[in-house]
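Take this structure, written in structure tokens, and hold onto it; I'll ask about it next.
One protein chain omitted, others in place.
Up next, chain A:
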Amino acid sequence: MYNWDFDILWGYRWLFLNGTLMTIAITAAVIVLGLLLGLFAGLMQLSRNPVLRWISWAYIEIFRCTPLLVQLLWFYYALPVLTGVELSAMTAAVMTLSLYGGSFYAEVIRGGVIAVDPGQSEAGLALGMTPAKVMKRIVLPQAIKQMIPPLMNQSIIQFKNTSLVSVLAVPDLLYQGQVITMDTFRPLEVYTVIAVIYFVVLVPLTAIVKRSEKTLQRSH
């Protein structure tokens, strides 16, 4: 029977905290950047211009249909060789995760927009609004209602995806865990604590998603 010993990890509490904060910071950054990318790509998908549609299609499919881990390694190791531009591990990590998340957000945003009754756009246009104004004032505010639950779900997945950046030696929670493991030779305790930290952060978030779904259904 394995002899659990969590006491030894107390000495590393600040490292765990650092890692957790780094994971949260990376998640926040990739959610914001990903949403911006997703909004652009999603709206480009709906454009009348076939070139814009093709560009966003290529972007979305490339990032949806290749593994995130491969993307991270490619941007960190392959892109500098091709372009001669060195990326720091942090830049490569945030860029890749944002692009990856953006491709999924784009599909959610596109879906939310087309779910809005076309009569809404017609009513806006009939008043004399330009298509851009109709999108901003009439369609998007209604589409967001449909979009928020899946966007939040995707963001929760992004939170967990950040653990992959440890392969680029970005000091996130998992990376710090690996450091602590090498120091203590206590992988079972370390990875258990890490799993618990991810869980403890995400459970309240999923509860908020559930509640927001309900309030959104009732709101205007």
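Note that a contact is a pair of C-beta atoms (placed from the backbone, for glycine too) under 8 Å apart; a residue touches a chain by one contact, two chains touch by 3 or more; residues count from 1.
Convention: contacts and distances are computed from a predicted model.
Its record in UniProt calls the unshown chain "Amino acid ABC transporter ATP-binding protein", which is the match among "2-oxoacid:ferredoxin oxidoreductase subunit beta", "Amino acid ABC transporter ATP-binding protein", "Transmembrane transport protein" or "Polyferredoxin, heterodixulfide reductase subunit A".
Checked against the full complex, the one of A:Met90, A:Leu125, A:Val179 or A:Val209 touching the unshown chain is A:Leu125. The chain that is not drawn here is touched, among residues A:Ala41, A:Leu72 or A:Ile138, by A:Ile138.
Against the chain not displayed here, chain A makes contact via residues 117, 119-120, 122-131, 133, 137-138, 141-142, 220.
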